[in-house]
Each structure stands twice: as C-alpha cells, then as structure tokens.
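If you scroll down you'll find the structure; I have some questions about it.
Complex shown without one protein chain; remaining protein chains in place.
In this document, chain identifiers A, B and C correspond to the written order of the chains, with residue numbering beginning at 1 in each.
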Amino acid sequence: MNPKIAKLGYVSLQTSDMETSVNFFQEVIGLECTNKIGDSYYFRAWGDFEHHSLVLSPGETGKVTHFGLRTKRKEDVELFEQQLSAKGYEIENVPAWTTAGIGEAIRFTAPSGHRIELYYDIQRPQVEDSRKSVLKNQTYKSWAKGISPRRLDHINIHTSADAKSVYAFFVDELGFRINECIQEEDGALLAGWMSVTELVHDIALVTHKKLETTARFHHISYWLDDVGDILRAADILKESKLQFIGPGKHSISQATYLYVIDPGSGCRVELFTGGYLIFEPDWETVVWRPEERKLGNTFWGDSITGNELILPTIEA
Amino acid sequence: MNPKIAKLGYVSLQTSDMETSVNFFQEVIGLECTNKIGDSYYFRAWGDFEHHSLVLSPGETGKVTHFGLRTKRKEDVELFEQQLSAKGYEIENVPAWTTAGIGEAIRFTAPSGHRIELYYDIQRPQVEDSRKSVLKNQTYKSWAKGISPRRLDHINIHTSADAKSVYAFFVDELGFRINECIQEEDGALLAGWMSVTELVHDIALVTHKKLETTARFHHISYWLDDVGDILRAADILKESKLQFIGPGKHSISQATYLYVIDPGSGCRVELFTGGYLIFEPDWETVVWRPEERKLGNTFWGDSITGNELILPTIEA
Amino acid sequence: MNPKIAKLGYVSLQTSDMETSVNFFQEVIGLECTNKIGDSYYFRAWGDFEHHSLVLSPGETGKVTHFGLRTKRKEDVELFEQQLSAKGYEIENVPAWTTAGIGEAIRFTAPSGHRIELYYDIQRPQVEDSRKSVLKNQTYKSWAKGISPRRLDHINIHTSADAKSVYAFFVDELGFRINECIQEEDGALLAGWMSVTELVHDIALVTHKKLETTARFHHISYWLDDVGDILRAADILKESKLQFIGPGKHSISQATYLYVIDPGSGCRVELFTGGYLIFEPDWETVVWRPEERKLGNTFWGDSITGNELILPTIEA
Partner (left out) sequence: MNPKIAKLGYVSLQTSDMETSVNFFQEVIGLECTNKIGDSYYFRAWGDFEHHSLVLSPGETGKVTHFGLRTKRKEDVELFEQQLSAKGYEIENVPAWTTAGIGEAIRFTAPSGHRIELYYDIQRPQVEDSRKSVLKNQTYKSWAKGISPRRLDHINIHTSADAKSVYAFFVDELGFRINECIQEEDGALLAGWMSVTELVHDIALVTHKKLETTARFHHISYWLDDVGDILRAADILKESKLQFIGPGKHSISQATYLYVIDPGSGCRVELFTGGYLIFEPDWETVVWRPEERKLGNTFWGDSITGNELILPTIEA
C-alpha cells in the first residue's frame, strides 16, 4: 500500500525581527504560544490539535525554512523515505523531537525548491487551566485575544522550477489531487489548488517563469468560522496600523479572505473562511483559463487597504 | 416655534428603462411594491413605515426629479412655506395625494439645485396577508427575495452651486446638523454628512467646482442589519451579473457598504450597515481635512468588482 | 420651552464584590476603564462618547443607586428642577464633578421609586494613545478584549408603585414616548418601552403588583453591531463559566439578545443588537396584550443556558 499524506502540519518561519513577529502572531493574529525553546516560539490556533502549526525562529531574513506534512500512518514516513530515495531524492533524517512536538521525520527538497518535512509522531502538549477550553473537543478557549482564528488551513507556494515536474511530484509522489487549476489551452498548468484532505487546497502551487529565488512562499492561511470574523479582523488590523488586502471572495475555493503581512518576517498571512468541501471521489478538476485568472482569484472585493502596500512573497 | 424636519421620506426616481429598473429594485434589491399607479411603481423596504421610500417613473433619462422630507408636525409644512417664501424661494403647492401616499406638500428648489418636497400627512397602505409580517411592529415579512434591506437610510447628493450658501440653507433653513465634514483649513466645506435624526447622515452633501448639471444625485442608501447581509448582497449581485464597489467600511459614519448601479436609471444604490448613532446634544462636527478624504471615505475595502465599472452620478 | 431629556447617560451600580464585578465588566464584557477615583471605577464602551456609562462602587449589596439622564440643553437642568419642585418632588442638588465627568446635577426619586439624576455638563476624558482608536469619530480601539460592545443602549427597570402615575411621570414630566407596551384591555399598562431618542427604548419600565423593594433594576443593555457578535459573546461567557439566557430575538424592538448576570453585584447585563429605529413623528404605540407577552418578549430563542440559573432583579 502506498504511503499517504494526511494533512498539512506546520510552517517553519524565520524572521529577522523576532519581537515584531511574536507580537504580530500572538497579539494581532491571536495565536496561542505552545512552547518556547531556545530562540524559537511554537504557535497554534485555539482549534489546532497538533503541537504547533507555526514555528517562529530568528534569522537574518524572513524565510520559510520548511513546512511539515503529517502522514496517514507511522510506517508511511519510512515508506516515503524508500520511495523518494529510489527516485533520487536526497533524504535528511531528522531525529525525533528535534523540532518540539514532532517525532522522527524526513526532510527533502521538492522539485519546486521547497524543503518539505514528513512525520507522523506528534506530541500534544498539556494546556494550562487558564487557557484551556471548557469543551473537551477544543484545545484553547476561543476569542482570547486578537483575530483568534480556529485553525491552520493551507499554504500557498510559488516556484520558478519546471511546472510539469513540479505538479507531477505533488500528485504522483505525495498523492495530492488537483481540485482547481489555472491551465493553458495546451494543458500547461500555471496554478494548482491541491489537497490530500477534503479541503479545496492544503497547498496552492503557483508557477512563474522567473522569481527572485526558485522557491517562494506566498502565504500561510488560518481559518475563521464566519465572514463576520473576517470583517472584525479588518478592524483589528486597521487599529493595529497594519495594511492589508481585502476583504474579498475568491472564486476558486469560494472562500472569503483578507491578506496581511507579518511586519517582522514579511510573510503574508491569509485570514480565510467559507468555501466548499470535496467529498466526491471522482471530483473533476475545475479548470480556469489564463484569461479567467483574475476572476478565479477574486469573485468580489480585493482592494488594497493602506498606503504604499507591498505584499511581496518571501524566500522559501 | 421653528418648523422642523423629522426625516428623509422618499426619492422620486425617473428611469429610461422601467422594466430593468423594476426588476432591479424588486427582484435584486428586494423592495416591496406598495402600489402601482399609472406608469409609476411605489416601493419600500420590509421595515419602512411610510407609503414608499422610492417612486419609480418612466422618463427619457435617469434622473431624480425630487426627494421628500417629512416634517415633525402637520403645521410645519405651512410654516416652512411662509419662511421659505419670505426668503424668496418659489413654492409649488402640491395637492394632497398627487403622489400616492403623500398628503398636502410643498416643493421648491434648494440653492444646491435639488428639488425638495416637504410633507407631513401620509397614508399607510394595508399589507395583504401573504406579505405581512407576523410581527405587529414590522411591515412586511423580511427575506422574501433578493437582498432584502430593512429600511431607507440616507441619500448622497452633489452640487456645483456655491458651497457656503448651500450648506447654510440646509443648516439654517431646514435645521440639519453637520455631523462630519471634509473641510479646508480656511473653513470651506467640501462635503457634509448632515442629519435631523440621530443617524450620522440623512443627507450627505458634496460640493464640486464643476458638474454636468448643477444638481446631481450620487446615491440612495438602504440599511441592512448585519455585515453578513452585505456580503450576502455581494454574492447576489455577482449572480445577477451586476458590477459593484465594495465591500468596504467608511471611516466617516463607520458603516460597512456596497455600491451598485440600477442598470435601468443609472442611479447608484448603497447597501449599508453598522456605524454609530449620535445622541449627544452637543455633538461637535468631526472634521476631516482634504488630505484625509480618502481615509474618510474608506477605512478599508472599496475595490471595484467588475469589468469597466463606471459608477457615475446622475442628474438630479 | 419645555426642558427635554436628550439621552440615557449612565448607571451607578453598587456591588458587594468589587474584584469580581471589575473583572466581569472589564475583562468579560470588555468595557474600558475611564477613571478610578477612590473606590469607584468608571467604565464606558469603546464607542461611548461621555465620560462613563457605568460607575461601579463598593457597597453592602448589589444595588443600582441611581441612573443619569443627560438633558438637551444646559438650562434644562434648572428648568427641570423648577418644574419638579413645583410638583412637590424633593430635589437634591449635586455639585459639579461630584460624580467624575458629570457637571452640576439634580437628583430626585421618581414615583417608580428609582433615583434619577439629570445633568448636562460633561467632561470627555483624554484617551491614552495605546487605547485610542485610529478613527477620529471613535473613542477607543474596538475588540480590545472580551465581548467588546459598542455603546450603552438602554436600561430596564421594574416597580411595584402605581402604574398609572409611574408611566404618567415619565411621559408628562420627562417627555418620554411609549413606543411599545403591554396593556390590558382596559388601558392599564403592564410594561412600556419608552424613549426620548429614536431607539425603541432608552428605558423599559415594567410594573408588578408586588416586589422585594418598590424599585428594582432589571438590566443594563449594551449594544453590539452584529448578530455574530452576540453569538461570539455566548462562547466567551461559556468559556468564562458564566450562565446566561439566550441567544434570542425579542418581538418588541426586534433585537437579538443575550442576558448574563454580573457575578459580583447580581446585576443583569443584556447584550443587544439589531431592531428598528423610529423616525416617524406620529408613531403609534404598538400594543401587545397580556396574552401576547411571551411572544412580545421572545420572537425566538430564550433558553436558559446553565444549571439552576436564576436571573433576579436587584434593588434600585
């Protein structure tokens, strides 16, 4: 049986301004700090179930060092190692708990240039009573501070590597399904919304002819339950003197969103709600043509709110 | 005792395409048709209490022929007539029920060039059982179709007439209070959000150096109760293939909004919610400088959704 | 010209457990502390414009000592004094700034047994930069903590005094309009939703044959902008281990609500949104019969959430 990915687990983000980034993710976005080890902070949302969905560490520049995908079964980590080694990928073995909360893992560089970690074992840290939810199926109290999203939703990554081999890797090696895409008439993919879950995307992958570095990280997206929460986020961001894009609604995924930049790392964060789930086993990729790209990205909304707003991608 | 205005009553809108306009206001916006007399349709929202808040009539061009303000007391109509006559305004006496639902009225042209009607007596039409609310303090069932706003909120009018005399007229003759404004350092007003009620504005008045006609009508605004209703409106407008601006939040008034054009008359309609009320008897006008105008108009949001969207003003 | 009331200003609440009450109003409800003088805390919501909408002071029992109404004009305070003295009411003159932020005032006991203060002059305290809104028409940043309502809305008071003279006092002496009521066939009023503003009620007054003390205080109500905010409040209250009633929707006023008790004082607090405004100058009181009382109070919802929840009134 083929090894399988269960879900997107976490993003490891390096920032050149820890104080600003910690304040942004903790006080403005309102993530919960799970752990602080050495210089690194481990964050998750109040409804995340793993040890963390974001690791924040100091570095010279804003950069996503890698992101983690959890496998379906414990043995899948080794099976992926064998499978990827056989294909020529160089595998790094990461001893258990090197990253807090993450057991034995492997890392490798995808054809897109992104560093990916696969793991199964996790630790679920105890939550102190003052932050613990009264609900036994919820990790923390919700609405403790800031925007207060429920959970990690997805990531969006860019690459200037060869599109064909990049998409093939995610589909054939990692088992992602492309649920929606932007595709040329000749079949060439420009962007793919891919998932191993019933979400429209765990990872959106966009290809470009040329980029500053081959692998770029476009955004990490956190889920909120209601559109009203997105508009409340807009108020909070303005009161925090942060610029953002949105609110808007994507046609692709049908989700309502807001984009804001972590002023420490330069990493874009999406606040996200709504949209559809895919339960159909024979889902046919929804294809958007290049000339429909604008509509695909934006069903409505999308203005830039703020002066001289630049929302660049960062290295990944 | 000085005569007083109680509230904005209705807008009389002429359209060159009745079928399109009726469909827009009735099916898309979701107003209730109160009456149909001759070629005119009388509309109100499910929570409006007068006979109508919008009259739609056929004409050669899209144009607001006049708008109606209801006085505080019956005798105020005559008192205003005396007061305005004494100041040299030419008064037209409109016999009762010339406009369905509206008793004895006077009409005159304000210095801004807008034709204004003042009246007190109104008729409250019976609502047939199938459309009647089960609530005895609500006119129609809500959510019967389309966007389904609760009530008329305000209008926004533009003029190229002399700003000083125009604002003086609304304040001194009609008793409006300027709650927020855009004002030059030297005191010259560029825009005023004015009310006789506790709303931030019943009428917003914007002055321009030059306009196509002296008096222009910028938009009629209908109130919805929740921000979620505004985003639902965005979906409905897109499915109706109508272009719009927003969603966004004004700084001035703090309201969340959407702007859409009636494709029949070219009249802009705002869907509007939130914001603050003014109960303080000593409210000091909130002053925004010309360089803050953009921020005043838009706290966040405001993008144009649609291709080649032109949202012009129409004649008034 | 008759003196006039402009608005409900504030409630002075005594609590037997200051620490619990301060925590409740500041951290759970999320009011802003304006001032702390002696043992008293002065609170207001982020969108309140006066010095405070709630004063919290220590005392032996939970009790509303008085509530304040602001007059339309400065001279109205003295005019009310003359008018009420002439009718035999004993007037207490309260020197300016005895209550922080409140200028020269008079106090008297209404026929309902409630102690009422009338004042005009107020102080508007400076807001420190860290809490100040970026909007010049908004007092504090919104969403800083807890439920975070926008503003004081209304109060609900009960009395066992003679209904006829009690309602007559509010209408004839203070100028309130009864917008909705529960009334016997013979005209006897059981409850009245009364306002001097365009709200359906600034004060709701309910009469009972018998009460623990003649004057009781049922609840103070704070406004939130959206129904989603009410449901968010429900989550916050449950996570704070506080019991509440609702969410529900009143037929009278059409507002969506939640009731929770301050565990310090026993004072009931309503969280409130939606409903209608009254701009019509000839509003006819909406009359509900005693057998419609349940429907009038509750259009839908209203369950008690929590064990053995008792939501009593407190002395006033």
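The criterion applied here is as follows: contacts are C-beta pairs under 8 Å (C-beta built on N, C-alpha and C of every residue); 3 or more make two chains touch, one makes a residue touch a chain.
What you are looking at is a predicted structure, and each value in this text was computed from that prediction instead of being measured.
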Chains still shown that are in contact with the chain withheld from the display: A, B, C
Touch with the omitted chain, as defined above, among A:I147, A:I220, A:I252 or A:C267: A:I252
Selected residue (touches chain absent from view) among B:L199, B:A215 or B:I236: B:I236
Residues of chain C in contact with the chain not shown: 226-228, 231, 234-235, 237-238, 244, 246-249, 256, 298-305
Residue ranges of chain B at the interface with the undisplayed chain: 133-134, 141-143, 145, 226, 228-229, 232, 235-236, 238-239, 241
Residues from chain A at the interface with the omitted partner, ascending: 1, 6-7, 47, 49-50, 70-73, 120, 135-138, 150-151, 180, 197-199, 225-228, 251-254, 273-274, 276-277, 279-281, 286, 288, 299
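Operating definition for what follows: only the chains that are shown with their structure count from here on.
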Any chain in contact with chain A as well as chain B: C
Whole-Å separation of chain centres (CA-atom averages), chain A against chain B: 45
Between chain B and chain C, centroid-to-centroid distance (C-alpha), Å: 32
Set of chain C residues in contact with two or more other chains: 226, 228
